[in-house]
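Removed from the display is one protein chain of the complex; every other protein chain stays in position.
Right after this comes subunit A.
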Amino acid sequence: MKPSHFNSCIYVQSETRNYSKIDSGSARTFKGDAPEDFVTCSCHFKITILLDPRRINHTESSTMTLFHFGNCFSLAYFPYFITYKCSGLSEYNAFWRCVQAGATYLFVQLCKMLFLATFFPTWEGAAGVYDFVGEFMKATVDLADLLGLHLVMSRNAGKGEYKIMVAAMGWATAELIMSRCIPLWVGARGIEFDWKYIQMSFDSNISLVHYIAMAAVVWMFTRYDLPKSFRLPVTILLGLCVYKGFLMELFVHVFLLGSWTALLVKAVLTGAISLCSLFLFVTLVHSN
């Protein structure tokens, strides 16, 4: 019998069809003339698994789907955690300020939804034809995001970097919890495997960078000492930030991109925007 061990209570099916309950204990290594190799890794789950995937039965596969959820969740959440720690925000006790920024995010989303529902009823247009004008108008409503970020930053006193980071972290974490945790919880835990959950987690990483860049651009836009030559690039970047979603949908629709290609294009676009904004930010801050 080749056992598999888990920290939680899982039933293992043996060859004689007896079910034995494995309690949480130390991982046993199976000695003897077993032809397969064992992989033992100490992580939260303390799993001992055979390399032969045919031996895994249904009970184990249900824990595997929880493992998959763990994978996606850590992929989504860890960059936020790392950014929070490494940007030095924890030294400034910025936790509650980030929570306030998150609350502002919720409020702004609510207002946007109400506005969209009131003024943009579902079009009776032909199905399949991508409604460019309608989607463009809807994307314009995302200008409220900029207002929200400005509101958050204006209420926080401190250096420019501090304000930007607090606003961006709170905003992006609120978006992570609201729009990604629930689909991951419901979908990634199921038996059915789909690549879209990994893509969703990558997308949350890209969103983090995007919101940091957006906050920086908003901050720069509202500076009173912004040089004239910077006005135009900052405005262009601002416009790109707001309409990035619309541009992405346009690309996907026109070029019929696959899901991984679209993700790549989105990452490249966000990277370009953030590099430009970082460049402008550095120039602005250190030109004095």
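As a convention for this text, a residue touches a chain if its C-beta (ideal position, glycine included) is under 8 Å from a C-beta of that chain, and two chains touch if they have at least 3 such contacts; residues count from 1.
Keep in mind that, in the parts below, contacts and distances are computed from a predicted model.
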Hidden chain of the complex, named as in its UniProt record, picked from "60S ribosomal protein L6", "Translation initiation factor eIF2B subunit gamma", "non-specific serine/threonine protein kinase" or "Nicalin": "Nicalin"
Of A:167, A:198 or A:217, the residue in touch with the unshown chain: A:198
Absent-chain contact - pick from A:158, A:187 or A:245: A:187
Touch residues of subunit A, complete complex, unshown partner: 7-8, 39, 44-45, 49, 51, 53-54, 56-58, 60-71, 73-75, 77-79, 81-83, 86-87, 93, 95-96, 186-187, 189-194, 198, 205, 278-279, 282-283, 286-287
